[in-house]
Structure formats: C-alpha cells, structure tokens
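The complex appears here minus one protein chain, its other protein chains still in place.
Moving on to chain A:
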Amino acid sequence: MLDAAGRGEHSLLIAPTGAGKTLAGFLPTLAALTERPREGLHTLYVSPLKALAVDVQRNLLTPIAQAKLPISVETRTGDTSSDKKARQRQSPPNILLTTPESLALLLSYPQAETMFEGLESLIIDEIHAFATTKRGDQLALAMARLQRLAPGLRRIGLSATIADAMPFQSWLAPDTDPDSVRLVTCPQGAPPKIEILVPEDRIPWAGHNGRWAAAAVMRRIEAARLTIVFVNTRAVAELVFRDLWAENDSALPIGIHHGSLAPEARRKTEAAMAAGRLRAIVATASLDLGIDWGDVDLVIQMGAPKGAARLLQRTGRANHRLDEASHALIVPGNRFEYLEALAAQDAVTANDLDQEPFRPGSLDTLAQFIFARACAGAFMPDDLFEEVRLAAPYAGLTRGQFDAALDVIATGGYALRAYERYRRLTPQADGSLRLTHPRLAALHRLNAGTIVEAVTMNVRFGRRGRALGQVEEWFGSQLRIADTFMFAGQTLEVTGFDGPDIHVKMGRGTPSVPTYVGGRMPLSTNLANRVRGLLNTPERWPEMPPDVAEWLEIQRLRSTLPGLDDLLVETFPRDGRWFMVAYGFAGRPAHQTLGMLLTSRMERAGLMPLGFVASDYMIATWSLAEPTDLKPLFDPEILEDELAEWVAASPFLRRAFRETAIIGGLIERAQPGQHKTGKQLSVSSDLIYEVLRRHQPDHLLLTAAWNDARHKLTDLDRLATMLETAQHKLTHRRLPRVSPLAVPVLLEAGRESVPGASADTAILLEADALAREAMALD
C-alpha cells in the first residue's frame, strides 16, 4: 500500500476479512500527516455503515493518541449533531469518516469547494457492497465531483474477496480505466468449514427461516464460545430470537441486532458482544459487514444463503484469524433450501463465487445529484455533463438522458411543468442554472438519499421514554391500545399513540410480529445450476436426509425431475382451477416476470388466469381453463408491448416508481417540520405515475423505474435464457394431481393476483348466476 501511495497511484486492496485491510488503507495518510502535519481535510473515508465509521474512528484514535500524532479524526453521519456538522464545514478535521449519504449532503453546500480543495486521499471501504447499487451510483457521482474539486485526489478501494477484480478497478478509476488502479491482493486464509444442520433427518416442506430447528441450534450455541445467528429478514430475527430463548434452558445471554432497532440499542448490543458478555447474537445483514465484534467462533445461517459469496462473507464473521478455518452451519428452511445449502457448500469448497452484475447508473440518482449540485451553487450544464460522465456507472450516459434528468429537476418534466413547485432551476444570462429559491436547498437536504424505506413509526418505552426502534407505518397503524407485538426481542404492549410515536410497556400473551418490506436476495445463477446438478445426480441422494431423498424419488416416479438444461412444466387440476408449474431455477425476480408474462398470454389465449406465485426455483400459475398448448405461452419472442403494458399496469412498476419519484425529487418524503404518512406517499406517487404513463410515457423517472424493474424485479436476462431453453427442451407432464416438487411453491407466501379482465368478468357473471340460482322460486 505504501508503495502504491508513494507513487501516487490509485489502488484497490482485496483481502479476506481479518487481514486488517482498513488500517492498511489509512497507512499512507498517517505516514504523510506525521511527516508533514497540516490543517484541513486530507483524507476522506466512506463506509457503507455508520457503525463502521465509528469503529474505524476508534481504531485510528488509539494509535494516534499513543504516538501523540498531530492528526484529527472525526465522523460525520446521520447521527452527527447539526452544530458539529456546521463546524466541520468551517474547519474540517484531517481525516473525516462518513457514509455516501452524508458525503452527498456535504457536497450540496456552497462551502464544499473550499472544504475539499486540499483533499489528497479518498478511501472507499467495502467497495463490493456499493458498486452495483444506487448507493454506489451516488458515491461514484460524488467521487467525480471530488476529483473535480481536488484534481490530485488519490483513490483507494478496500474489498473483501471478490471473483473478478477488473470491473471494480474500473469503477474506482477516475477515468474508468482499470489499468490506472493498482491491484493489491492478500493471500487467502484457511478454507472455511461449512456444515448443514439437519436434526433428526427431517426437513419441512415450506418455510424459509429454519425456525423448526431451534432446539438443535441452541445446543450448538451452548457448545460454542460466541455465535452469530444470521437470518434473512428482520421479522425472522424477532421470531428466531424468541424460539431460541424458548430453548435456552441454561439462560445463556443472547442478543438481537437488526436495522430497525434504535442506534443506541444496537451500540449497546455490539459493545456487549465485544466485551464477551454475550454467547450468541441473532442478526440480519446489519452485521454482515466490516466490524470485528469479539471472538466469534461459530456462524449459523438460518435459511438458504442464496449465494456463495454472501455465505463466505458471513462465514468470515467467525474467527478473524487468517490461519484458522472459520466454522459455519447452514439450517435449511425447506427441502429446496437443503439442496441449495448443499450447492453452496460445494461452491465455497470449489471457491466458485458469484458476483452481482454491473449495470448503467440509475437516472433517478443522477437527477438527485443534479439537484444537490444546484444547491451548492449555479452551474453550467455542459460542465456538469462532462463531470458526470467521469463516474464509471455514467460513462455511457447520453446527452439526451442527461438533459432529461436536468429537465426533471428544472421543471418536473413537461407533464408536470404546470406546477410552480416543480420549477426548481432558473436559467441565468450566462447559460448557467441556479436554484429558483434558497428554501429548495433545505427541502433537498431533508429528502436526499438513495435508500427509500417504508415510512416508519417510533416505538418508545413508556411516556416520553427511550426509543427502542421503528416499525413500518402500515404495521404500526393497525395496532390498537392493549395490542401486543414482538420487538427488540421483547413482547410489548401498546399503551398509547402520539403522532409518529407508539408508546409501549412490557406485555405478555401471543404477540404479532412486525414485518418489513425488504428485498429478498434472489438465488444466484451459479447456485441454481449446482442445484440442478444435484437433482440429476442420484448418486448423491443417499447423502441427503431420507425425506429429501424420498421426495426426489417419488417426484421421479410420479412426474419427472427437472433436467440439467431443460424446462419442466407440470399441469394439474386442483380446487376447481388449473395449476401450471414451471421449474425455471432462475431466481424469484425472473419467475415473477415470467408469471406476469404467462398470465398475460393466458389472458389473450382465453385461459382466464387468476394469479401466480413465484419462488427462487419455480413459478406456479392458476387459471379457470386448462393450459394445453404450452409452447406459445413460453415463446421467447417477448413483444415489447406485451411485457411493458403488463408491467406498467402491475404493482411492480408502481412500487419501483415510488422509489424513483422519491429519489428523483418528484415527491418529498418530508416537508420541514412535518412527515408524510406512507399512505399519502403512495397515493400521490400512484396518481403521478398514472398521469405520466398517459401523458409523458418517456418521462425520465418512468424510464428509471422501468430500468429498476428490469434489473431488480424482473431480471429479464435470466428470463430470456429460460424461455430460450423452453423452446428447445420443454418437458410437459400433465398430472392428475399435484406433484411432490410443486408443493413448496404452492405453500409460498406472496401470491400475486392477476388483474385479468376476462377472469374478472367470468367470476362476476358466475357470482351473479349463483345469486340468481339461489334466489329462484321454481
């Protein structure tokens, strides 16, 4: 690192967890500032987690204090007081530790120019967690801006083990050229030991969280020193936490950690863990990254890990010593997840890691960046366009796209320009654009950010009591006084409401569990292929638990198994409807899209579709009429309008639009002094969505929503591959009743109802006929 720094090179450091890469990133800075102490900002460090910034500050301050170095270090995050933030803008520390959100806000102030002109070094930690996300887009734009303010700026990226470094080098480079970033890699540590836990050889049909194995998990916790129990959602964290306590006969100290808990509560748990006062902690992705909290010797993954890289990352939380193998245990939630766990184990052993694909930068994030730029002062559009294109995700941005994004901020787009409130930029005589009114800057800073979360209510213990955390508004608004719910590992009883606050006390009884709208990770292609491989390797079935082996055996007898490269489709009647189940192994998003496509084609074919449900492995549809001619339903020629029309009318794009409209500044989450309710937000976003769709279908934010849907919700690439396969190798089995392999998807939550006009009419007519029949006096 020092070598790269000495030559002034940009560098990307890839090292497994525990190799001390974060401090390595700071070495050149510490060396330079020790040699030549100076005033002002020297190094900016950006991490994906506030907690990581705080942790790094602690790790830096100790050696600085010990060696009495003349170096100041401060953090700046959403938790920093506004006084301190204002002071930091006037006289910044030598080293500032922050997050992409806080950095973007900092750049929206007019003082940014003087504050950053002397910046020499920019450190991006956990770069693999950013690069392919909207936060990454936001950060890349901020990096381009910083490079403009401080042309000599040296960039340093830090990453955990990744499969292919080249795209990350390119993302990090100031000119998108991977060769301008020097790659520094550390040797791998000992390979991890991964086990699959199947107590008593039984695995349930459905479920995703492994709760059924709580007793066995508790025994493992008892045998270990300190265990992290990873779960995939916050609601499951609460449930698993309670399940474990129910089995916790020796009353071991067990904690809980997830993103909706109040920051103070999380800090307390983290500190208890670091001090060795806990034996286990139930955590979500909130503990995935970065921080070393104590001497963890076992990681348990409840439910399928969904990807080998993620499993490896989580496994790495155990045993931060390179020379020792880390130890992990997977608890599959259902039979498919058992296969997936086995596949993940094989993949980690083979060091076959998956990687999120890189994609062009999101347009809503660009619009937000333009707004922020305007808040910092007047700008020339041509200059800004040049600057933006230096951010790797926007290297391919066209002038047309840029102008459209500019127009959204300047006027709202032509369908909305009738509204005064959307006229946010005013052209000046020299061709530059300035903010129409200074109050818009305050509004922007209140609403900026690329993470759109559901609107929440605060859970407070007692009147004016301490905050325990947040629940989503839709859940909170259903609660009544004396209702109980599970939160922060406790059963709480509602004692009252006060605006956005829910007051609670300790409760008892059968509580409800708040759930949170959150993205589930789709199954990676890599693991999917490995699962198919397992299905087609009967030699490996005997090593599986007997009920999994039996399940596969009976499927082979009653229907057939999905092949290595075919598409198996089963049809069967049940409950007065026809079910069609396709085993695509393409991940939930692609299957969701296939569900939309299939039901739209079924609608046209007069099959009267009613709904569909997707899992990572397959898709099931149901209809009033029997699908017999399958080939045309799976035709790979997706007509542009076929999907566009359908997606546009479906809730998917609406949800995506709500996000892009908020990020793109069309809808404000908050006005100074007041917060909008979730219902208000979704009503106004739905209405604006409808209007744009009718009156300006090419509006930038609709395009952005469509791109998001394409990427996150629809996964068109995997869908296309699947349909291509279907044309060559579609295996159809018409069965008298449901097959063993189809059971899990039919028990899956999240059924989508199809807004099919023909089925609606048929059902209305049938309901009318029923009523007539019942009322007839003959």
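Definition applied: a contact is a pair of C-beta atoms (placed from the backbone, for glycine too) under 8 Å apart; a residue touches a chain by one contact, two chains touch by 3 or more; residues count from 1.
Please note the rule applied: contacts and distances are computed from a predicted model.
Colleague: For the complex's missing chain, which UniProt name, "Tripartite tricarboxylate transporter TctB family protein", "Propanediol dehydratase medium subunit", "NADH-quinone oxidoreductase subunit N" or "Ligase-associated DNA damage response endonuclease PdeM"?
Modeller: UniProt protein name of the non-displayed chain: "Ligase-associated DNA damage response endonuclease PdeM".
Colleague: Touching the left-out chain: which of A:190, A:380 or A:764?
Modeller: A:764
Colleague: Pick from A:577, A:604, A:669 or A:733: which residue touches the chain that isn't shown?
Modeller: The one listed residue touching the chain not shown is A:577.
Colleague: Provide the residue numbers of chain A that touch the chain removed from this figure.
Modeller: 415-416, 418-419, 421-422, 576-577, 610-611, 624, 667, 671, 680, 684, 687-688, 690-692, 694-695, 753, 759-761, 763-768, 770-772, 775
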